[in-house]
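With one protein chain held back, the other chains of the complex are shown just where they sit.
Going in written order, the chains are labelled A, B and C, and every chain counts its residues from 1.
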Amino acid sequence: MSILVDENTKVVVSGITGGEGAFHSALMQDYGTQVVAGVKPGGGGTVTERGVPIFDTVAEAVEKTGANAQFVVVGPRFAADSIIEGAAAGIDLIVCITEFIPVQEMVTAVRFVKSQGTTRLVGPNCPGILTAGKGKIGIIPPSSFTPGSVGVVSRSGTLCYEIVDALTRAGIGQTTAVGIGGDPILGSTFVDILPLFEADPETKAVVLVGEIGGADEEIAAEYIKTMTKPVVGFIGGRSAPPGKRMGHAGAIVSGTSGSAQGKVDALNAVGVAVAETSSDVPGLIRQALARVGVTV
Amino acid sequence: MSILVDENTKVVVSGITGGEGAFHSALMQDYGTQVVAGVKPGGGGTVTERGVPIFDTVAEAVEKTGANAQFVVVGPRFAADSIIEGAAAGIDLIVCITEFIPVQEMVTAVRFVKSQGTTRLVGPNCPGILTAGKGKIGIIPPSSFTPGSVGVVSRSGTLCYEIVDALTRAGIGQTTAVGIGGDPILGSTFVDILPLFEADPETKAVVLVGEIGGADEEIAAEYIKTMTKPVVGFIGGRSAPPGKRMGHAGAIVSGTSGSAQGKVDALNAVGVAVAETSSDVPGLIRQALARVGVTV
Amino acid sequence: MKMQEYQGKELLAKYGVPVPKGQVADTPEEAAEAARALGGVAVVKAQVLAGGRGKAGGVKVTKTPEDAQAFAASILGKELYFEQAKGNLQIDRVLVEEALSIAKEYYIGITTDRGSQRNVFIVSSQGGMDIEEVAHSHPDAIGRLPVDPFLGVRDFDIRRVAQQGGIPAAEIKDLAPFLKKLYQAYVDSDATLAEINPLVVTTDGKFIAGDAKISIDDSALYRHPELAVYAETSEETDEYEKEAHRRGINNYVHLGGNIGIIGNGAGLVMGTMDEVKRAGGEPADFLDIGGGAKAELVKNSLELVLSDPNVKGVIFNIFGGITRGDEVAKGIIAGTESVKVTVPIVVRLAGTNAAEGLAILKGTDLIPAETMQEAAQKIVSLVGSD
Partner (left out) sequence: MKMQEYQGKELLAKYGVPVPKGQVADTPEEAAEAARALGGVAVVKAQVLAGGRGKAGGVKVTKTPEDAQAFAASILGKELYFEQAKGNLQIDRVLVEEALSIAKEYYIGITTDRGSQRNVFIVSSQGGMDIEEVAHSHPDAIGRLPVDPFLGVRDFDIRRVAQQGGIPAAEIKDLAPFLKKLYQAYVDSDATLAEINPLVVTTDGKFIAGDAKISIDDSALYRHPELAVYAETSEETDEYEKEAHRRGINNYVHLGGNIGIIGNGAGLVMGTMDEVKRAGGEPADFLDIGGGAKAELVKNSLELVLSDPNVKGVIFNIFGGITRGDEVAKGIIAGTESVKVTVPIVVRLAGTNAAEGLAILKGTDLIPAETMQEAAQKIVSLVGSD
């Protein structure tokens, strides 16, 4: 088990012939992921250097290869359309790492994906998903991962890597790490991913990595109330001064709403210990697991 | 039991102040239906002659009265928007009798209704739904109905009345009659309604009233194969000469596809007896019920 | 509402869909002038709604303006026989167009599809012939694309349908704008059918609509006043159907038997036909007064049906939902007062306000019937079976 991605996931890569697309598809293959197809308009009938067949459309790739997941790594002008193409072709899981997709296009794309009912989108502007030892879709660097029992879900890509690194250094392995992305319009938020960890028998505890801005952590806290598995939190930007923009469109501190303290309070209120810095996460996870009788 | 409409159905009428809207809302009330609200833009805060409160929007009517069904009886220029309004307000069942709604508007409206997931649309250009002795939404004349165990689903409104009349004259009562309408773009087709009859404990047999044109009866036959309850068919237009348009946009005979004979063959092939004329329906129903051990 | 070729091409041109240069001509002289403006060589095409104009002798490539004039003179104001319409149609207008240098002919159609509940493109590399034949003979050469109304035509859709339809990938860059503009024209005009057959690929690689067969949704004509002016054009070849068209009776089909049939709802009227046939009669017509008909329409319908000298009896079968029995009864009375009635009329009234209607008919010569079956049997027994 694990969530979303494993050794049976069959990935079609939209943008497989681009620089990043080719590079990261190869890294995905190196990590054992089944990359079964690529899509490049007009490129149908050819194969990549690594022997992956290329098709003109996602629909054809699905028909011919049984792909059930799509990695979207095309430029920002084409990414929303590529997501829509994947959802229209009945793909189960779409991971889009593309940054700078026009927001209005994402409003349309997410609306369409949700109207399809059966497709899950992770991203855009996210690092993707990595299941330790089984496979990955996206750009998460696998070197820090080690198989284990902790799930990680993060708004920030690099903080996600950091926390996985800290866990592994502390001898705590992971099931799956999901980077949901930092854009204002996202396919999946915390409350879409947490239930998957809750249902996954291998996952014993979850690290939720939030950051300032928005209300996703507060909404997640409502759901965590209903979870049986322990969750440990970390909020990036606790030391950020209020009123200053810190990158991500989402990371705007305005009054209480969206502040690090508001999020910490909301999580604490539902029994979630929140780490002061990322290096405190492994200790809190160990305590949380001990409380439910799991020793790591 | 019964399907779609019963004594607990709470109807909001969009267009309750129009001529047909007022007339048929009153007939619905006379038949025992709970008409809990009306909608008329700008008319909020008033009541109809029969004391039904009027609201400016369906959403408000739902909030204030708990309406769970909507009867759309506005003019063709406003009907598609009214359907969308009902679906957006979370109405469970929308019945639209309006004729001559522009087809492109219905393409949009039906797409929206289906994307909502929880709303069922019957119509447009249909007579509506009547559950014998319990209630009705639409314009079906109730005088011929008598409670019993036969469900009726019909593309044609008037043929539906005719067949109910024939059943009652033969001493065979009905559960619910559903007129799905004759437009090219419909909210519900045979295969949307048949499963409801199949699941309804009170319904023991079903009459399917089709007509020439389209492939709805052929598609229905595929579903009927899986049903446990007997179905009797009738196809209007068996004597219509091929190549002639007979009213409804849908009723175009072209080659085999859409012909009465094609439909009769498809139904016969799955064990459905098809009546030659509507007056033969009661006899076939009686035989069909006898075969499953029900005497009427 | 069906549009003639030149009307359809005018509509398409407004949306940027490429069409051949050309103009319509009502006289041979205008045809000559149009051909001259095109440089001499031209294609002259009779403008009628029926298909099969080539076989009917309504299309000719002319080498000189004089040729164009002579051909136009030979068909304008004349009637040609159309196999598909099974009758003669008068040619009042021709379209004079540039002769395209044709490399290939494709087929593009859009229609609004019951099954998928969407507008669906049909795309095929096998253009210039009957698409239904292509569907049988080359099923692999047909691409089908249901368009999500919320998304419109997307590039990935076009790549897919082109591939299915056998159109080379290299031509997608030309096909894509053609399909997108055609779709916009279709949706914005409330069309129910738009067929471009052939879609001509010229020897210099341009995509041009060689023909245009467009139908507009009658229910939406109110918001297309610029198209509604075309609505006069009728394709009926039957004189009673032409008369029905003039009287605003939309659902009338002349069948040629001896028992006139008038009812409300297509299904019920067809059901009545079935009962009449079973009783041994032969329907003279199919006439559906529709839902909620007013007395005036009922009167008009009765007058139309009685104008057919073959009609030896009439059956009215009304089971009112939105149609009200009293309105129908008033219309029947009005009809019997305006024309001399020499044949029996059986009236079956049921449903909404049936009692009120029957009260109005009381004391007239009209013959009441309680059920459809009874009505059919009564009229056939009065008229005698064929």
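Going forward, contacts are C-beta pairs under 8 Å (C-beta built on N, C-alpha and C of every residue); 3 or more make two chains touch, one makes a residue touch a chain.
This structure is a prediction, so every number in the text was calculated from the model and none was measured.
Touch with the chain omitted from the figure is made, among A:I16, A:A37, A:V62 or A:I185, by A:I185. The hidden chain makes contact, of the residues A:K40, A:R120 or A:R155, with A:R155.
Residue B:V58 is the one among B:I16, B:V58, B:V72 or B:V153 that touches the chain missing from this view.
Hidden from this view is one chain, which touches subunit A at 20, 24, 27, 76-77, 97, 99-105, 107-108, 110-111, 115, 125, 127, 138-141, 143-144, 154-162, 165-166, 169, 182, 184-186, 209, 211-212, 214-216, 219, 236-241, 244-251, 255, 276-279.
Taking the whole complex into account, subunit B touches the unshown chain at residues 41-42, 44, 56-60, 81-82, 84-85, 88, 108, 111-112, 115.
Definition applied: only the chains that are shown with their structure count from here on.
Comparing the chain pairs B-C and A-C, the larger number of C-beta pairs in contact belongs to B-C. With centres taken as mean CA coordinates, the chain nearest to the overall protein centre is B. Chain geometry summary: the mean Cα position of subunit A and that of subunit B are 46 Å apart. Mean C-alpha position of subunit B lies 28 Å from that of subunit C. The mean-CA centres of subunit A and subunit C are about 55 angstrom from one another, to the nearest whole unit.
In subunit B, the residues that touch at least two other chains are 115. Shared interface positions of subunit C, defined as residues touching 2 or more other chains, are 148, 150.
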